[in-house]
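Missing here is one protein chain; the remaining ones are kept as they sit in the complex.
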Amino acid sequence: MLLLLSSCRDQAQDNNTLVFWSSSNPEEIKFTSQYIDQWNLANPSQPLMFQPVPEGQSSEEVILAAVVGKTTPDIYANMWQGDVEDFASSGVLVPLDTLDGFLAFLYERCDSLVIKEITSQDGHIYQIPWKVNPVMMMYNPLLFEQAGVDGIPKNYTSYLEAGRLLKLQQHWLGISEVNAIWWQRFFNFLPLYYAASGGAPLVENGKAVFDNEYGIAVFAFLQQIYTRGYFPREQMKGQSDPFLAGRVASSFTGPWTIEYNDRFKPEGMEFAFQEVLVPDGFTGPVYTYGDPKNIVIFNTCKDPEKAWQFLQTLLSPEADSDFLTLSGQFPRRKDIDTNPLFSEFLQAHPKILPFARQAKYVRGMDSAPYMKEVLDIISQEYEACVVYGLKTPEEAIRAAAKAVDLLYIHL
Amino acid sequence: MKNNRTISSYLLISPYLLHVLVFVLFPVGFSLFLSFHEWNIIGPMKYVGTANYEKLFQDQYFIKSLRNTLVFLMIHIPLQIIIALGLAVILNEKLWFRAFFRGAFFMPVVVSGVVVTILWQQLYGFEMGSINTFLMWLGFEKVGWLIDPVWAMPSIAIMATWKNVGLYVILFLVGLQSVPKSLYEASELEGATRWQQFWHITLPVINPTVIMVMILSTIGGFSLFIEPYVMTGGGPLNSTLSSVLYIYKQGFFYYHMGYAATLGLVLALIILMVVFIQRLVIERKPT
Partner (left out) sequence: MRKTILYILLGLFAFAFLYPFIWMISASLSEERSIAHVTLWPVAFSFNHYIKLFQSIPIARSLFNSIFVASLVTFGVLVFSSMVGYALARHRFRGRNLIFYFLLFTMTLPFQLTLIPNYILMVEFGWTNSFAALIIPGLLNAFAIILFRQHFLSIPQDLIDAARIDGCNEFRILFQVLWPVSVPTLITVGIITFMTIWNDVLWPIIVIREENLMTMPQLVTLFAVGGRSLGQIGMKLASATLLALPIIIAYLIFQKHFIQSMAASGQKE
């Protein structure tokens, strides 16, 4: 009665082919298969096979199911940085820093801050940064102008003031996700927190460290927005996109919106991007959340060295340039804005330039376990404090920090 | 001859013994074992003593889920009994088209809970749902059925009543039809009003059915999963977080298998206790 699934995996095991899973994004599929084909041509005795990650509720779930069912690929290219530590501490990933030439390659690709960010709690490195999609503030300059706002607001006070003016015109200042689901913080709390704190971590050494002035300031700011009625609580789904319909003047989003907007925007509409908002009197570079996706090698892989060799071709500057051109997503490189290889694409797509500059100042996710749950805990307090105004920012942040500490108490 | 028969007996029950050993006895024991550990399935198991239990007693979300269940039951059970009994009493009379009405009431019972949930999620829609549209047509204000923390769980309770009432109409009907007509006729001769008839003849007979409705509904209330999972994700403000949904989150979202097992264990005990108390308090011997 056992229906054995004949997966490509079984075939692969028969003839030392390595299996590579990418996301199901069509451009990424195109990019990856191109490089896999190239590799297979050059290395016929060490073939690689490519599959987009199987469909499921979320790719994280699919990967976990694969680990549980012992059907993991050898290389996986779309792992959210926040998940890596959970897999690493369970012993299912290959420590990449033990592979030949890895560290040298890594230091060339990324700066020391990024490397510190991706180093695991046991000192090893289990992931290689692949791409980032920085979250920035998208705005409709015409709506702001019409409302009489002087320039585009950059800090909390001027943004709130703009909100007041826009409300008089019956427009929403912006819109953001309000549910208590962990990933929805990617587009409100997290980027603002990173901006205000200059990229400070959420947790460190098994304790919450976000209960500081920045966490509280961000909660307070966002709470004000909802209390004063500048952002709607309803998500306006099932109707046309509120930004494109000119009903909201701003939102926090990533570079993927550019293509979507260009395709669906009405005649004459403009949109542009700038860094997310910072507290008044802020100085220094504005950080944001980068939604980093990284590549890992599972320890079921029979030949990690070979896998790493392939990855070097996939992550070379030329490959990165191809990737950027094909998908509009940024490779996480320290020279993204200086390397001439990328400038051609950037010149040709001026709208994406702000993201390129921002890509140097992104924070990913702390290398600690349970990051999804940490974000969930923050989201619970976010819902109660920011969206429903039932708690003060101090109470909410304290409660979240306490819950996170409780979570880590058994580590 | 006898020995052969005995062998056959054991052969006949052997699948059951094997099945219950693997899928009932072992899980109960393993549940207990697991509750003293922390495990995320893919890594090693870690012994943590009573830490999971300590966490559980401080767990505001678990407590909230129990309170939510209480809200659900307090609306669902009375509504269910009153409507089901009322409809059954009516259907008990000599009327045309009884089969049609019975069939109509029973329709939501056979349909999958998923269908009902998806359907009602749209009916309850704030901007464009049929219920709010109807309310506005009558001149009332829109209600945030699923987005208002006060209304969310009651909305689910109403939907659950709609889904299940048909079944209990049938059950009450069976009970009602078992009352001999002579009893009613005799009491009428003695001058009893319809209300007195109901109270003294009908109710005692259907009392067992009422108890059964209560117990089944209670167990159902503690088993809510699909409804909050699809309609609200447990929100807003965790007002629709059901205990099973919480166990699911802990076990299959955060992969805290040990803690999830602990929750399951404690919840099962609570359910058994509640049902036991219900039987004690409500059971009345028919006169």
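Letters A and B mark the chains in the order given here, with residues in each chain numbered from 1 onward.
One rule holds in what follows: a contact is a pair of C-beta atoms (placed from the backbone, for glycine too) under 8 Å apart; a residue touches a chain by one contact, two chains touch by 3 or more.
Note that the structure is a prediction, hence the values are computed from the model and not measured.
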item: Chains still shown that are in contact with the chain withheld from the display; value: A, B
item: Candidate in contact with the missing chain, chosen from B:24, B:82 or B:150; value: B:24
item: Sole contact to the chain not displayed, among B:51, B:206 or B:247; value: B:247
item: Which residue of B:114, B:150 or B:277 touches the chain not shown here; value: B:114
item: Touching residues on chain B - with respect to the absent chain; value: 4-6, 8-13, 15-17, 19-20, 22-24, 26-28, 30-31, 34, 41, 87, 90-91, 93, 95, 100-115, 117-123, 127-128, 130, 133, 162, 166-167, 170-171, 174, 209, 212, 215-216, 219, 222-223, 225-226, 229-230, 233, 243-244, 247-248, 251-252, 257, 260-261, 263-265, 267-268, 271-272, 275
item: Footprint left on chain A by the chain that the document does not show; value: 1-5, 54-58, 61-62, 65, 68-70, 237-238
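The definition used in the following text is that only the chains that are shown with their structure count from here on.
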item: Distance from chain B to chain A - Cα centre to Cα centre, in angstrom; value: 41
item: Complex contact set, residues of chain B against chain A; value: 38, 40-44, 46, 48, 51, 55, 58, 126-128, 147, 149, 233-238, 253-255
item: Chain B contact footprint on chain A (complex, rising order); value: 64, 67-68, 86-87, 89-92, 179-181, 233-234, 238, 370, 372-373, 376, 380, 383-384, 388, 390, 406, 409-410
